[in-house]
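Just passing along the structure, written as structure tokens.
With one protein chain held back, the other chains of the complex are shown just where they sit.
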Amino acid sequence: MKAVYGLYTDGASAQQAVNRLRAAGVVDADITIISGQPMEDQEFGHRDKATWMWWLACLGGLIGMSVGFGLAWITEMSWPMNVGGLPTFAWWPNLIIIFELTMLGSILATVATLVVSALLPGKGGALYDPAVTVEGKILVGVENPSDDAVPELERSLGAPAGALVKMQ
Amino acid sequence: MPQWGMAVDLDRCTGCGGCVVACHAENNISTVGDEQAAVGRAKHWLRIERYWEGDFPDVRLKFRPVMCQQCDNAPCEPVCPTYASHHTDDGLNAQVYNRCIGTRYCANACPYNARFFDFFNPSWDKPLQLQLNPDVSLREVGVMEKCTFCVQRIRAAGTQAKAEERDVADGEIQPACVQSCGARALVFGDLENPSSEVSRLSRSPRGSKLLEDTGAQPSVTYLSRLTQV
Amino acid sequence: MDRRSFIKLTAVTGTGAALASCGNPENDFIRFIPDEMIVPGVAVWKPGVCSLCPAGCGLTVRVMDADADVVRDGQAGIVRIAAAKKLEGAPDHPVNHGGLCARGQAAIQVTYHPDRITQPLRRTGERGDGLYEAVSWDDALAEIVSRLDALEGAGNQGSLTYLTRVGRSHRAALVRDFLVRFGAPPPVAFEIFGDDVLRRANALSFGREQLPTFDLANAMYVLSFGADFLGTWNSPVAQNVAYGRMRQGRRGVRGAFAQVESRMSQTGASADEWVPVRPGTDGVLALGIAHLLMSTGAYPSDAAGRAGALIEGWAAGLPGYAPEDVERMTGLEAARVEGLARQFSDARPAVAIVGGAPLAHSNGLFTALAVNALNALVGAPGRDGGIFFTPQLDVAAAVQSGSPAQPAVALESLVTEGLAGGASPEVVFVDGANPVFTAPPAWRVREWLEQVPYIVSFGHFLDETSILADLILPDHSSLESWAEALPESGAVMAVASIAPPVMRPLHQTRATPDVLLEVGRMLGTPLALPWETFDELLGASLAGLPSASGSGALADARQAGVWSGELPAGLAVADSADTSPASVPVAFTAPEFDGDADEYPFHFLPYSSNAFLDGSLAHLPWLQEMPDPLTSAMWSSWVEINPVTAERLGISAGDVVEVTSAHGTVRTRVVVSPGIAPDLVAMPAGQGHRTFTRYASGRGENPVELLAPMTDAATGALAWAATRVRVTRVGPPDGRLILFAGSLREHGEEHR
Partner (left out) sequence: MTHPTGQQITRDLVRPLLLTTWRFYVMIALFGAFVVAGLVAWLSQVYFGFGLSGINWPVFWGFYITNFVFWIGISHAGTLISAILRLVNAGWRRPVTRCAEAITTFALLIGAMFPLIHIGRPWLAFWLIPYPSERLIWPNFRSPLVWDFFAINTYLTGSLLFLLLPMIPDFAVVRDSTTGIRQKIYRVLALGWRGTPKQWHRLESAMQIMAIAIIPVAVSVHTIVSFDFSMAPVPMWQTTIFGPYFVAGAIFSGIAGLIIAMAVLRRLLHLEDYLRPLHFENLGKLMLVMALLWGYFVFNERLVTYYGNGPHEMAVFWRTQRLSFAPLYWTMVVCNFVLPLILLGIRRFRTITGCVIASFGVVIGMWLERYLIIVPSLGAKYLPYSHGTYTPELVEVTITVATFAAMCLLYMLFAKVVPIISIWELKAGEHPSPALIPPATEKHQLGDLHL
């Protein structure tokens, strides 16, 4: 794989690089941005913000709730045991079980969503430079550019002050 | 379905302790020895509580045999996570030793402190083990145990009656404590049968339940001791 | 999962306790052993006789198969035996009516006791070392025979002494016969809490030298002077049965009960009214009541007949026993004396009981005679709700070979004489008695026994007496041999409790009666006892008795464990021949106490322990762990002290104290008890064994060690309640007083 990228010391320079890449005709999906921390105060930091994660968490909760209810209902009804004169299926205590499994369901769904959608090595995704973490740089780059576009990209990436352009 | 219950006539009880030893003999309750007894681990499924009232010379001593009260709404049952403690159809608080993992929660929940714990594997100096009753299982370390109303005798009588195609007669079943009591302070039987002696005694105006306000609905009725002087 | 494998799995989960198998079996949670797979051991119920005390209660013994480790001829192995599993009261027995006391329940542990002597032993070490070697029965019997032959050769048969326990039985008759035929004096029976004073008084008052039976079941008022009749005294199970009926056994009628004593006993705890009086003045109160009864005119003084005539001033209406006089002597308010008298006369039938500590004073016989006179005054003897004397089978007459009863020799005089250089026995047989433990040290029984050249013990265990023995010939337990008793009281009709062995012997033991019979045959001059074995004696004895089933009284007894009924003429023990009133009517004399009142400020009351009696049962672990009826103590001994006294002495509960009399000191722990007079301290007997199996040895203290050799002046019986002591605090609780109860006050102790 090859890639061309620039390392920037501050968010404004990185933003400038992103803007120049866009001006050079690179679509957002091809621009790779890597930072050592969330960049909420720059425009590029707001990319890909939309997510189904909340709904999936709710779904996980629903599944957990059903499991909790089913577990309580099926097990208690399969062997009806009299304890202390309580009903065989007693709502108050079972609500506790249902609640805990609901929360467990949503927590697990959230984490599963995170792992599947953001962490598991996806397509491409090999462009990286340790300077991001070690030196706190912000990386902006394009993976697998066509050979003839490289000079243009290098120019765009090198424009902001303090930029360090690298090939990989 | 019978509902087993007991009546304890405190006017008859003389506190002799015969029932206590009878219970040990019938139910394979091990003696724990002096050192363990000293730390409060003696196991007496049935104990005779005794309470002083007043001061010399106007002093009285009351006896009160306390065993598992086989409550209808037994607080010990719902707290058990494994159903080791649960309720049978004939009104007993069953304690399934093999199902017990020893949380001791039931013992905390029991208002009567009628439950006992095996802190060590029970042992008998040979050949004392020959006295063991084969109808009653031995308990392992880490298990709760308690008065069962001598369930082995109840089951044996039930089997016998079934084989003879009849109902169990009133007084046919006697737990070991009832059987040993010379003064006949203890009466056992079916509370559902209105003509049984125990249900007659349970309706006595002298009758009351122990710690009635805990809501456990015990199956043991205490008939108060009278005073006439 | 099919049903079969389900069953297999569930069967693994358990045996025993608690589950319903009613209703739909599929809904049963855990089914222990499914009904169709139950292969229970077959339980057989056999009759038995409790041998732990003389009451002679009937047993039903549950017998089942069991695997026992046994040693036979030096070979160890596992043998399947029919083993006794549980003792229960025989339901139809005329004495205990199905009830059984704690001690009786625990009697099974005698048979299975881990420290039982399993075979004949011959002493190898010094006396008291407890070193023995195993010998064969043949060698052991040959040794005894040679010893007895030697006595006979020297014409010294009289120097064979047989120490045994109190109790009427065929076995006792056999022993007596053996001794008489050999030419030895009759057996010496000693019991610390014995009732010789009362027997003597009954002989004088009623012509019967035996303990009475009380028809409590029909009584309306029971006045007991110190008798622990619901705990340990006389025939406790029979009395419990009757007591239950007295209280709640009659529709709409409830008998009342007052107990006179200065330390609340288990029996006193059940009383409606508890009446503490000064030690040794119970007789005064009885006569005070009699005085009031007679003064109303409702009870003429001659109604008491011969029993009244024994009391000085009786015919004159006991002028010296007005309530004020009684108050002065007993410390009980005159008004309460009047109240007791009113109840005793109003509630009919009323009965008075006397026993225990009131008779263990220097004036014991007076007290017994006074209460007897009170009973006679209200017509209690022979009346429903009164007192009876159980007809006694005369074994000697029944077997037409036995020797008639002879006046017994008192242990004390025997010992005193022997130690003073008088006649001392050459051979002593010890059978069921432990006088080294139960006799006051001042009698020096151990010293006396150590002089004896040859001692044979028949006991099951090594105790303080049998450890002095040169030869031990262990008896069968009462479950392994013919068990029998002729209850002295407890029933209105004559009773012979007799039961064949319920199981085969666990160890290489032999029944002592059979050993005696065999020794009698082996002697150089055989004793010509007419029976080969003990059961032949029983058969001969019961042959003359009527049989309900017609198959013979012994067959009936084998079946039921008891024979009961009318004794044919000539087979009953006759009334005492001494029917004339005592030459001098008795009067109250102030009780004498050993020890100076200033130096020893407290009366000392040892009492028969509910669990161990005089200590003979301290080796049974069930009884050791049974909470005491009053203190809830287990595995311990203690001294009871009134709270006021304790505070004055700076003693609190559990403290270690020394109790000192002029004759000894014991160091024990304090139970602060409200049920005891401030000038009295009480201590249960039973603990304090030096040698008595792993469960009792070195545990607690023996109150007998404090006792002075005081006696009742008239009968010579030990006055065990006539010692004074002082109490000094030694230190804080040392953890050796073990209580089961957390608190013995139901209300308010935590609020102080």
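Chains: A, B and C, in written order; residue numbering restarts at 1 for each.
Operating definition for what follows: a contact is a pair of C-beta atoms (placed from the backbone, for glycine too) under 8 Å apart; a residue touches a chain by one contact, two chains touch by 3 or more.
All figures in this text were calculated on a predicted structure; none of them were measured in a lab.
**Q** Could you tell me which shown chains are touched by the chain that is not displayed?
**A** Taking every chain of the complex into account, the missing one touches A, B, C.
**Q** Quick one: which of B:G54, B:G171 or B:G215 touches the chain that's been left out?
**A** Among B:G54, B:G171 or B:G215, only B:G215 touches the chain that is not shown.
**Q** When the complex is taken as a whole, what residues of chain C touch the one chain not shown?
**A** 1, 6, 9-10, 13, 29-30, 632, 741-747, 749-751
**Q** Could you list which residues of chain B touch the chain missing from the display?
**A** 36, 39-43, 47, 49-51, 66, 75, 78-83, 99-105, 107-109, 111-113, 116-121, 140-144, 210-211, 214-216
**Q** Hey, which chain A residues sit against the chain that's not shown?
**A** 11, 32-41, 44-49, 51, 53-54, 57, 71-72, 75-76, 78-79, 81, 83-84, 86, 90, 93-94, 96-97, 99-101, 103-104, 106-108, 110-111, 113-115, 117-121, 125, 127-128, 130, 132-136
Please note the rule applied: only the chains that are shown with their structure count from here on.
**Q** Measuring centre to centre with CA averages, how many angstrom lie between chain A and chain B?
**A** Taking the mean C-alpha position of each chain, the two centres sit 63 Å apart.
**Q** Could you work out how far the Cα centre of chain B sits from that of chain C, in whole Å?
**A** Measuring from centre to centre gives 29 Å for this pair.
**Q** Centroid from C-alpha atoms only, then distance chain A to chain C, rounded to Å. What do you get?
**A** The answer is 89 Å.
**Q** Going through chain B residue by residue, note those that touch at least 2 other chains and give them in order.
**A** In chain B, 83, 86, 88-89 touch at least two other chains.
**Q** Tell me, which residues of chain A touch at least two other chains?
**A** Counting only residues that touch two or more other chains, chain A contributes 81.
**Q** Going by the contact rule set out above, which residues of chain B touch chain A in the complex?
**A** 71-78, 80, 83, 85-89, 217
**Q** Under the definition above, what is the set of chain C residues touching chain B in their complex?
**A** 13-23, 29-30, 35, 38, 40-41, 64, 66, 68-69, 83-89, 96-106, 108-109, 112-114, 230-231, 236-238, 240-241, 243-245, 247-249, 254, 256, 258, 264, 266-270, 272-274, 276, 339, 343, 506, 610-611, 621-627, 629-630, 632, 634-636, 642-644, 673-678, 694, 699, 735, 738, 740-741, 744-746
**Q** Applying the document's contact rule, which stretches of chain A touch chain B when the two form their complex?
**A** It is residues 81-86 of chain A that touch chain B.
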